[in-house]
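Removed from the display is one protein chain of the complex; every other protein chain stays in position.
Chains here go by letter, A, B, C, D, E, F and G, matching the order in which they are written, and residues are numbered from 1 within each.
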Amino acid sequence: MNTAKLKELLERVRKGELEIKEAVEILKTLPYENLGYARVDHHRELRLGFPEVVFGKGKTPEELIGIIRSMKSKESNILITKLPPETGKILKREFSEGTYNKEAGAFYIVLHPAKPKGKVLVVSAGTSDIPVAEEAAVTAEVMGTQVERLYDIGIAGIHRVFDNRDKFEDATVIIVVAGMEGALPSVIGGLFPKPVIAVPTSVGYGASFEGLSALLGMLNSCAPGVAVVNIDNGFGAGYIASLIVRASVEEK
Amino acid sequence: MNTAKLKELLERVRKGELEIKEAVEILKTLPYENLGYARVDHHRELRLGFPEVVFGKGKTPEELIGIIRSMKSKESNILITKLPPETGKILKREFSEGTYNKEAGAFYIVLHPAKPKGKVLVVSAGTSDIPVAEEAAVTAEVMGTQVERLYDIGIAGIHRVFDNRDKFEDATVIIVVAGMEGALPSVIGGLFPKPVIAVPTSVGYGASFEGLSALLGMLNSCAPGVAVVNIDNGFGAGYIASLIVRASVEEK
Amino acid sequence: MNTAKLKELLERVRKGELEIKEAVEILKTLPYENLGYARVDHHRELRLGFPEVVFGKGKTPEELIGIIRSMKSKESNILITKLPPETGKILKREFSEGTYNKEAGAFYIVLHPAKPKGKVLVVSAGTSDIPVAEEAAVTAEVMGTQVERLYDIGIAGIHRVFDNRDKFEDATVIIVVAGMEGALPSVIGGLFPKPVIAVPTSVGYGASFEGLSALLGMLNSCAPGVAVVNIDNGFGAGYIASLIVRASVEEK
Amino acid sequence: MNTAKLKELLERVRKGELEIKEAVEILKTLPYENLGYARVDHHRELRLGFPEVVFGKGKTPEELIGIIRSMKSKESNILITKLPPETGKILKREFSEGTYNKEAGAFYIVLHPAKPKGKVLVVSAGTSDIPVAEEAAVTAEVMGTQVERLYDIGIAGIHRVFDNRDKFEDATVIIVVAGMEGALPSVIGGLFPKPVIAVPTSVGYGASFEGLSALLGMLNSCAPGVAVVNIDNGFGAGYIASLIVRASVEEK
Amino acid sequence: MNTAKLKELLERVRKGELEIKEAVEILKTLPYENLGYARVDHHRELRLGFPEVVFGKGKTPEELIGIIRSMKSKESNILITKLPPETGKILKREFSEGTYNKEAGAFYIVLHPAKPKGKVLVVSAGTSDIPVAEEAAVTAEVMGTQVERLYDIGIAGIHRVFDNRDKFEDATVIIVVAGMEGALPSVIGGLFPKPVIAVPTSVGYGASFEGLSALLGMLNSCAPGVAVVNIDNGFGAGYIASLIVRASVEEK
Amino acid sequence: MNTAKLKELLERVRKGELEIKEAVEILKTLPYENLGYARVDHHRELRLGFPEVVFGKGKTPEELIGIIRSMKSKESNILITKLPPETGKILKREFSEGTYNKEAGAFYIVLHPAKPKGKVLVVSAGTSDIPVAEEAAVTAEVMGTQVERLYDIGIAGIHRVFDNRDKFEDATVIIVVAGMEGALPSVIGGLFPKPVIAVPTSVGYGASFEGLSALLGMLNSCAPGVAVVNIDNGFGAGYIASLIVRASVEEK
Amino acid sequence: MNTAKLKELLERVRKGELEIKEAVEILKTLPYENLGYARVDHHRELRLGFPEVVFGKGKTPEELIGIIRSMKSKESNILITKLPPETGKILKREFSEGTYNKEAGAFYIVLHPAKPKGKVLVVSAGTSDIPVAEEAAVTAEVMGTQVERLYDIGIAGIHRVFDNRDKFEDATVIIVVAGMEGALPSVIGGLFPKPVIAVPTSVGYGASFEGLSALLGMLNSCAPGVAVVNIDNGFGAGYIASLIVRASVEEK
Partner (left out) sequence: MNTAKLKELLERVRKGELEIKEAVEILKTLPYENLGYARVDHHRELRLGFPEVVFGKGKTPEELIGIIRSMKSKESNILITKLPPETGKILKREFSEGTYNKEAGAFYIVLHPAKPKGKVLVVSAGTSDIPVAEEAAVTAEVMGTQVERLYDIGIAGIHRVFDNRDKFEDATVIIVVAGMEGALPSVIGGLFPKPVIAVPTSVGYGASFEGLSALLGMLNSCAPGVAVVNIDNGFGAGYIASLIVRASVEEK
C-alpha cells in the first residue's frame, strides 16, 4: 500500500463510504502489508535484472518444469543452480529459449539483456576451481551484468596476471576463485584498485581442511580491497558483484 | 617509465646519443620499473581520494610526526590507525588541520573533500561494536567517500532497521559491524538489494571464540548479497566500500 | 518399595513374622531398589504423556514389531525415530492405530490425547530444515503436547515473522530450527518474551562446518531467552519443550 | 498505537477534525510505531517482573548512577551485571534499597516481590562455578522468580544429588552450572523429569579449552530434557528459566 | 648377544681363535644387536601372555591364514582385529581351535589360559558402544587376563552403577567405554578407588564431532583416577589394562 | 549406616522401643546415607595412603593453615597443590613436619611412609616439563608410592632412554611428561612392556596450540600400552599411577 | 626475449630498419614476455631433470595418452600421479618405455638417468604409509635423483633406525613419512645432522583427525632440522628433496 492508496482510503472514511470498523481492520495489518509492499516495490524497480533463483538440487525434472513455467509469467530472468547433467538436458529440451551450462550445473532463461555499463571479471586460480567460477559468472550474467572470464591463473604462474592487465583494469569488480592456499586475491588486490570478491573453494586435500585454508588465507589478505564469501559459494559472489555493478549504474 | 619516455629513449638510440649497451642495461630492468610505473600511474589517477595509511600501533609520537610530515608533500589524504589516546592528542596538537577520532583510534588529515556521489552506510549491532564501525567509517571518509552512521541496531531490536529504511535505501553500499552471533547482515541483506560488507567483531565471550561465531554466521548468511572481511577489520571494510562507491562514480 | 510397603515390613518385624536377619537382607538392597522405585514412581505419575522412545535406525522391521508389541502393554504413547521409509510403511501396515510421519522419519502410537493447556510452536527457517522440525513436532505431540507448525520463515524473509505474530504470542514455548547462520532464534527471542529452544541443523555447506556455524550463532544469541540443543536434535528440542509445557500445566 | 486509538483517529478524520494529509503522515509511520507499541505493550503486561538489565562492565560509577536514577522511574526491577567490587560498593552506598551480590558481581533493586508459584533450582558442580551460578540465581530473582541454590554437587560426589532429591522434585526448572567435563546436567536430566538449562563454565584447564569441553558434553547429553546456553552465561540461564516459570504461571 | 656369548667371544680372542680384526667387526655392531636382544629377552620372559596382534582390515583370508600358520609356531596367543564377518567365518573354519567374536570383529587363538589373579571390568555406556567394548574385552582376554563385562550402563540410568557395586569393587582395573558426552568414567572414577581407563567412542552425532566431545569430557574428568585412550581404541584400552593387571601379578 | 546398626534398629522395632513411624522416617533416607557410608568405608580401608588433596590456587595462607589444621586430625597424608612460592614458605614455617616442593608448587605432610612394593618412574622430556613431572611425582609420593625421577630425556636425545634401561625395567608404571610433539611415550611404550601414563604439557609455541599437539600425539601413539591424562595434569597422572601400584599391592 | 635479441632490436632502431613506433609496441609488452622468458630460461637450464607433472585423477585414459604424446616432444621426464590401476595399465600398454608404479599410483617416463651425486632416503613409519612414501620416491626419481627406500620403521620399533645407520648417513636429505602421532621425524632428526622433510599421512583414526595429529607433531618437532609438507603430500616432499639434492650438485 502506497501513500496514494492510503490517502484514498482515508477519503473514503471521511466521505462515509468506508466503515470505521472496516478501516481499522485494513489498517491493523498495514505494517506487515506495507513491509511486503516495500519489498514488492523494490522488486518492481529492479525487476529488469534480478533473477528468480531456484536451488535445483533434490528437485525432480517435473517439479522444475512446473516452477519454471510459473516463473516465466513474472518477466524475470530465471536461474536454476546445482543441477545434475540429466536434468539440465531435460530442461533445455523443454525450454529451448534457455541455456544449460554444464560446468556451472546451471540452467537459465535470460529475458533481459546485459546492461551496457559495468563488467565483472571472474578469475579462477586452477582448473578444478572452474565449476565454482562458472556458477559465479552465470549468476552475474543472469542478473544482467556483463562478465569476462579468466581461468587457470594460479599463484604459481603469477605472470599470467600481468599478461592480462587490460582485463583487470576494465573490470568494475573482480571475483577471484581459488582453493588450496587461496593467495590469488591478495596478489590481485595488491595490483589493481578494484573491489575484489574472493571465493575460497574446497579444492585441495590434507591441511586444506575442505576449504578452511583458502578461507582463512582470503580473510587475512594483506591487500585491503578484498571481501570474502562462503566456501564454494560462486552464486553469492556473482550476486554481490552484480549488486556492485548495479550500484554503479544506478548512481548515474 | 611511460610510453613517452620509452619513445624518447629509442630516439636517442636512433640519433646515436645513447650507446646500445647502455640502452640494453636500461631496458633489461624495464619490466620491473614499468610495473612500478603502472602502479604509480594508478595512484595518480586515483590520488584525489586514496589515502596514505599508516598503522600507528607500536610507533612513537616522534616517528609518527616524521612520517606525517613527509607524507604531507604527496598531496594525499593521510590516515593513521590503531592509535592510543595520548599519541592521538599529540598528533592533533602538532597538526591542527588534522582530526583525532578517539573512538576509532584514528588520526587523519583530509586534503580532498568527499565526492558528491555515492554513500556508505555504516551500521553497528551493539555499542561495543562502535570502535570497529568507526574505523570503517573514518577509513571511508578519508578515502573521499560520504558516510552515514547508524549504531546500536541489534538483532534483538530489529524494528530499528525498519525505522531507518530511508538511510538503507539511500546507501550505495552498506557496512554491517556485529559481534556475538553476527546475524544483522543477513537481516539487512534480506531487506535491501544493496551490496553488504559484513565485519565480524570479537565482541562476545565463551562460544563466540574471539569472533569466530560472528565470522561463521556472516559467511553462511542466507541473504546472497553479503561478503565478509576479517574479524575486527573495520579498515578493510571501509576500504572496499570506498572502492565500490568509486567504481560507481567512475562508471559515469 | 514405597512407604506403605516399608511400614508393612516393619510391622511384620515387630510382630515377629519376619526374622531380623531376613529384614536386614531386604533393607540392605533398599537403596538401589528404592532408587529404581523412585524412577518407576515418577513414570507412573507422568505416564499419561511420557512416551516410550526407540531409535529405529539399524533395527529390522521384525525387531521393531516385537518391541512395539511389548510396549503396547505399558499404556504409554510410543515413538520410534530415525526410520527409513520402507520400515515406516511396514509398521503402519502392522499397527493400523499408529501414524507414520515420513518427513520426520518417525512412527508413533498415541494412546493419550494432547492436554488442552499449553502449546509448542515449531518454526523452521528453511524448507531443508523441515525434517528436523518435524522430528521436534512429532516428539512433542507424542508427549501429549499441542503443536503449531510454522515453516520456511527465513531470516531473509523476516516479514513472515510479523505476519504470524499471533502464533508466536499464543505459544508457551517456541522451538526454532535453523541451519546456515542460525540467526532466526535471535530475531524471535528479541521480539517475543517466551522461552526459545533453538535447534541448529547441518543444513548448509562450506564454512557451515556441518552445523557448527548455526550452533555457535545460537549459543551467542544476543536475545537472552534462548537455549540450544545438539545439531539436528529435533527429538531433544521436542522433549524439553514438552517438559516446559508440562511444568506450566502442573503448576496450576 | 492500539486499536482504540486507531479508531479514534479515524473518527476524527470522518468528523473532519483531522486533515487527511496529517492522518497520512501519522499512519505512514504506523508500522514501526505499532511494532514498538507491541513491544511496549508486552512490557506493560509483563512489567511486574521483567527487569531492566545493564551490563556494568566498562561503565564508570557515575554513568551507572545516572542510568539507575533514570530507570527507577519505570517501576521495573533493575539489574546491573559484571560489576567490579568497588563499583558495587559505591552503588550500594548511593541506593540503599538495592543489593550488591559480590559473588555474582551484580547490583539489583527489586521493586516487585517474587511470585508465589514456580521455582528455579540453581545447581553448581564445583565451588569455582559459583560466580556463574550466582549470576543465574540473581537474574532469576530480579525477574521475580523464587530461587533455590544447591552448590558444589560434583559428578565425583554424585550422592549429594540423591541427598537433595526433594529440592530437585520441587523445582519447576533446574539450572545446572558445570565446568570441566560438564557431565552433571546429564546425570540430573536422567533422574528428574524437569526442564534442565545447562550452563558450561570456563572452569578447567588444558583440554577444557576455555569451556569447550563442558559445552560439547552438555550438547551431547544422553538425557533428552537438557538445553544449553553460552559458556559462563549465567545471566542467559536465569533469564530463560524465569521465562519458563512465567509461562507456567501465565497458563493458569 | 647375551653376557655368556660375549664372554665366549672374548675367550676366543684371548686363545687366539678369533682375529682381533674380526672381533672388532662383530663388536662394532653390538649396540644394535644388543638392543634387539634386549627386546627378545623381554618377549621371552613375558611370552606366556603377550599376544601376537594383527590388524585384519584390508588383508585377504589367504594372507591371514598364512600369517596365523606362521605365528602358531611361536607359542603365543594370537589376535586378529578389525575383521569383516565373512573373513572371520573363514578363519574359524580353518582354525577350529580359534574363536571368532563377531561383535568385536576379532578372531583369536588362546594357547595360554587366563591367570587366576586380577580382573578387568569392561563397562559400556550404551548398546552402540558395545563393539568397542568387546574389542577391549577380547584383547584383554587374549593377553591372559580375566574379564567381566557390564554393558548399557548409561549416565541417564546411573542407578545401574549402584546395582553392580560388587563387580566394580572386585575389579583390578575398570575400562569404561562411552560416546556422546563421555561422562560415565567421571561417575565411576568418583565412586571407586580403582584405575579407570576411559575409551571415548565416535557414537553420537552433530556436536559430538566424531567422538571429540566424549574425548574432551574424559580428559577433563573431575575424578582423578581416569586416563584416556584414542577414540574407538578398544584394543589400546584392553592392552594397557592387561599390563596393569600383569604388573600387579608380577609384583607378588 | 552399617549392617550392625541396621540390625540394632530392627531389634528396637521388634522390642517396641522404636515407633514404626519413626523407623520409616529413618529408613526412607537410608539409600543416601548408606551410599555415603559405603564411601566412608572405602576411605577407611584405604586411608593409610589416600591423601586429602586441596587446590591451593586462590586461597590465602590463613585459609590454608586453617584447612591443614582441621585435616591433620584425620590421620591422612595431606597435599596442597598449585601454591605460589610465598605461600609455600609460610606453610613450611607453620607446619615444620611438612615439605614444600617449590618446583611442583606443592606442600605436603606425609604421615604414612611409602609402601615397600611397587614403584612409579616419572620421566620428563625437557627441563620445561619438570614442574608438571614434579607435581606427578609428589602426588604419587604423598599417596604412599615409591617414585623414581628421570628428567630431560628428550626424543632428540633418545640414547638417554637406553642408558637408563634398568630404571624403566624396575618400574611398575611409567609416567611420561612431554610437551611439543609429545612423542616420548610412544618410544618408551614401544620398548618396555609396562603401563605408560602420558601427560601432555603446554610447553611449546605456535602450532603446539597450548598442548594440543602433544595431546593428539599421545592419543595416537602407535605403542599400545599408553593412556593419557589432561594437558599439564601432573596430579591426575600421579594419582592413577598410585592406584595402579596399589592395585598390584592389594592383589597379593 | 634475451639480451642478444634486445641488442639486435636496438641496432635495427639505430639503423632505421625499425620504426620507433613499432619498437615502442614491442617493448611495451617486454615486461611480461621477459618474465615468461625468465621462466623458459630456467626451464632450459634445468630441463635435464625437471619433470612435466600431470595429476591423473579424473582424467580419462584417452586424455592422458594425448597429453603424454604431446609432452614427449619436450624431452622432459614425464610423471603422471594419482592414477587408478586400470588407467595405469592402459598407459603402460601404450607407452612401453614407461613405468607404472601401482603402489604410488604413478606412471612415468624417464628420459634422463639419475645424476651420480646426492641421494634421497625415503623412510616410512608403517606399511599403511607406503603409498605416500612411494609417491615421494617416484617423484624424486623422475626428477633425476637417486632414491633409497626404508619402510616400516615405526617409533615402536625404534631399533630399526639404528640397524640402518649407514643408509641414514649416506643420504643427502631424508624424507620421513608417518601417520598417527608422527614422531619418527623427531627421532631421526635428533640422530642424524641431515635435512629432514617430514610428510604427515592421514593414516590413523579417531583423534588423528585425518592427519592433523601427525601434522602438529611434526611441526612441533624438538629436533631442529625438520620441515613439513601437507598431509599425504608425497609429491611435494619428493620435489623439494630433489631441489635440495640439485642445489648440492649445482654448487660444485
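Quick note on the criterion: a residue touches a chain if its C-beta (ideal position, glycine included) is under 8 Å from a C-beta of that chain, and two chains touch if they have at least 3 such contacts.
Because the structure is predicted, anything quoted here is derived from the model rather than measured.
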>> Let's see if you follow the contact definition: name the visible chains touching the chain that is missing.
In response: A, B, E, F, G
> Quick one: which of A:18, A:54, A:90 or A:207 touches the chain that's been left out?
Replying inline: A:207
> Which one, G:90, G:150, G:183 or G:226, makes contact with the chain that was left out?
Replying inline: G:226
>> Suppose we count only contacts with the excluded chain; which residues of subunit F make the list?
In response: 159, 162-163, 205-208
> Contacts of subunit G with the missing chain: which residues?
Replying inline: 35, 38-39, 42, 46, 50, 53, 117-118, 162, 165, 172-173, 191-197, 215, 219-220, 224-231, 235-237, 239-240, 243-252
>> List every residue of subunit E that touches the chain not included in the displayed model.
In response: 3, 6-7, 10-11, 13-14, 16, 20-21, 23-24, 27-28, 30-32, 34-35
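One rule holds for everything that comes next: only the chains that are shown with their structure count from here on.
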>> Test of understanding: which option in B-G, D-F or C-D shares over half of the contact pairs of B-D, residue numbers taken as the match?
In response: D-F
> Taking each chain's centre as the mean position of its Cα atoms, how many Å separate subunit A from subunit B?
Replying inline: 24
>> Suppose each chain is reduced to the average of its Cα coordinates; what separation in Å results between subunit C and subunit E?
In response: 41
> Using the touch rule from the top of the page, what residues of subunit F touch 2 or more other chains?
Replying inline: 31-32, 35, 39, 191, 212, 215, 219-220, 230-231
>> Chain contact topology under the given definition, line, ring, star, complete or other?
In response: other
>> Which pairs of chains touch each other in this structure?
In response: A-B, A-C, A-D, A-G, B-C, B-D, B-G, C-D, C-E, C-F, D-E, D-F, E-F, E-G, F-G
